[in-house]
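One chain of protein is taken out of this complex; the other chains stay put.
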Amino acid sequence: MAKPKLALYWAASCGGCEIAVLDIHEKILDVASAFDIVFWPVALDFKYDHVRAMEDKSIDLCLFNGAIRNSENLEIAELLRRKSKVLVAFGSCSMEGGIPGLANLTTKDAILKYVYTESPSTVVQNGGVFPQTQTKMPEGGIEIPEMWNTVKALDQVVPVEYYVPGCPPQPNQIWNVVEYILSGKPLPPVGSVLGAGEKTCCDECSRNKKEKKLKHFYRPYEIEPNTEDCLLEQGIVCMGPATRDGCGALCPAAGMPCRGCYGPPPNQLDQGAKMVSAIGSIIDAHEPEEIEKILDQIVDPVGTFYRFSLAHSILRRADKL
Amino acid sequence: MAFEPRIIGFLCNWCSYTGADLAGVSRIKSAPNVRVIRTMCSGRVDPAFILKAFQLGADGVIVMGCHLGDCHYQEGNYKTIRRIPFLKRLIGGFGIDPRRLRLEWVSASEGDRFAKVVNEMTEEIRALGPLKLYVHQESEQAAVHV
Partner (left out) sequence: MKHLKIDPITRLEGHGKIDIFLNDEGEVANTYFQIPELRGFEQFCVGRPVEEMPRITTRICGVCPEAHHMASAKACDAVFHVEVPPTGRKLRELLYNTFFAGDHTTHFYALGGPDFVVGPDAPAAERNILGVVKKVGLEVGGKVIEMRKRTQEVIKMLGGKQTHQVTCIPGGISKGITEEERKQIEEHCIWFVEFGKFTQQVFNDIVLKNKAYVDLILSDAYTMKIYSMGLVDDKNRVNFYDGKVRVVGPDGKELVKYAPNEYLDNVAEHVEPWTYLKFPFLKKVGWKGFVDGKESGVYHATPLSRLNAADGMPTPLAQAEYEKMYSTLGGKPVHAMLAMHWARIIELLSAAEMALDLIRDPEITGAKFRTIPTETPTEGVGIVEAPRGTLTHHYTTDERGILKKVNLIVGTTNNYAPISMSINKAARGLIKKGVDVSEGTLNMIEMAFRSYDPCFGCATHSMPGEMPLVVRVRDTDGTVLQEIKRS
C-alpha cells in the first residue's frame, strides 16, 4: 500500500518551524518511513512545477508554516490547498501572522521607502531604485512577487483543517501530533488546535503565584527578578495569562517573560483584549492620574500584546498612524 | 446624506441602564445614536467586545457604569476604570482616535446626565467622522480557531 503523502512548505517564514521538525531527532526516521515526503523545499529538490503536476487532494497532509505577505505566498497557499486533503496551519506565522505580522503596524510604502532610500547603509541612486515585480533585462523579462500591504494568516486566505501553535511549535508537541496521526485514531473536529493545551501558559509555569496587586511595572532589563515568584507579580509584563499553554512555559523558566507565541487561549479571539483585561484587573490604583502613570510604564502595548497574533487579531492592522 | 454616528453603548444593569431608563421615562430628549447593550456590570465589558464593535462598524463606543464606591459587585467598576484607559491606548496604537472610546459613570438617578453624555458623545463622533478600518473591507472568513 502506498505511503501517505506529506508536504511541508514555508511562506513568509524564518525556517524555525523546519528546525523544530528536525528537532524530533531520531524520530524523523519514523516520519520518513511512514510518509512519502513529496514537497519540502528546505530539504528536497521538488520544485513548484512538481506540485502543479500532482492530482488535486493527492497530498494527504500538508504542514504549512509562514505568513502570507506576498503574491507568491498566496499562490502556493492556494496551490497546496487544492492539492491537499488536510492542510495544517503550522506555527505562529501561518496560524496568526506571527512576527512578520508586526508589519501590519506600518505600511508597504513605509517599508520600501526605508529599506531602499533611507537606511543609512543604502546607496540611493536617481532618487531611489525600488524593486519591480517585472523588470525587462537585455536578455528578457524577469519577475518577482508583489509585496502586499497587509500580512495575513493562512486561514484568512484559504480554509484550514487544523492548527499547531508556537514559535516554533515545541518538538515534543510536534511529535505528539505526528504520533497521533500515525496511530490511525480518528482525527479531531475540523478547526481544532493540536499540539497544545486547553488552558493558559500560567497553568504550566512553575513559578509561585500569590497575589497580584501592582503599583509599578518594570521593563525586563530594569530589574533582576527572583527565580521563584510569578514574573507578573514582580512587575514584569508577562503574556502568560493571555497565551495558550503547551510550550512548557520555557521562557519564564529561563527568567524571561512570556511573549505569547502559542497564541490566544481557547475561546479568546484577541490577545491584546485579554491582556488589557488581565492587567486592568491587577493594577492597584483607582485615581485616574495614578492609573495613567502606571500605564505609562507599560511601553508599546500593541507591539507587545500582539507580538505574534496581530494579523489574526480583531482589528488585524493599524490604519492611519 | 449627513453622517449619523453609530455608537455602541455598554451599560451596567444596576446604575447606568436604570439611569438611561429614567431618561426615557422622564421624556428627556437625547440623540438616538447610541445603541444600548446591557451588561450586569461595567466590569463585565470585555475589551474584546469593544474591539469587535469597532470591527463591525461602530464609529464610537461608550461604556457606562456605577460611580466608584457604588458598584453592585463592590469592585467591578474599579477594573473598568483601569481597563478603559488602557484600551484607549491600545486602540490609539491601531490608529483609532482614543476619543472614540469613552467611559462615564452614570447612576440610576442621573437621567439627565445620561442624556447629556449621549448628546456630547454623538457630537464628538460626528465631528470625528465615520470610522473607516481595514477590517471593514475584509469579509469574515470561516474556520476561526476553536
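Letters are used for the chains, namely A and B, taken in the order the chains are written, and counting of residues starts over at 1 for each.
One rule holds in what follows: a residue touches a chain if its C-beta (ideal position, glycine included) is under 8 Å from a C-beta of that chain, and two chains touch if they have at least 3 such contacts.
As the structure is a computational prediction, the values presented were derived from the model and not from experiment.
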Q) Quick one: which shown chains sit in contact with the chain that's not drawn? A) A
Q.
One chain is left out of this view; which of A:Cys17, A:Val177 or A:Ala285 touches it in the full complex?
A. A:Cys17
**Q.** Candidate in contact with the missing chain, chosen from A:Pro159, A:Gly255 or A:Pro288
**A.** A:Gly255
Q: With the missing chain put back, which residues of chain A would touch it? List them for me.
A: 3, 10, 12-20, 22-23, 25-29, 32-33, 36-37, 41-49, 69-70, 72, 98-100, 102-103, 105-106, 110-112, 114-116, 119-125, 129-132, 135, 137-140, 142, 144-145, 147, 167-168, 171, 219-224, 227, 250-251, 253-256, 259, 261, 299-300, 303-304, 307
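The criterion applied here is as follows: only the chains that are shown with their structure count from here on.
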**Q.** Centroid distance [mean C-alpha coordinates] between chain B and chain A, Å
**A.** 32
Q. Where on chain B is chain A touching in the complex?
A. 46-48, 50-52, 54-55, 68, 78-83, 85-87, 89-91, 93-96, 132-135, 138, 141-146
(Q) Can you tell me which positions in chain A touch chain B when the two form their complex? (A) 95, 105, 150, 155-156, 159-160, 163, 189-193, 263, 266, 268-270, 272-274, 276-277, 279-281, 283, 285-286, 288, 291-292, 295, 298, 300-303, 305, 313-321
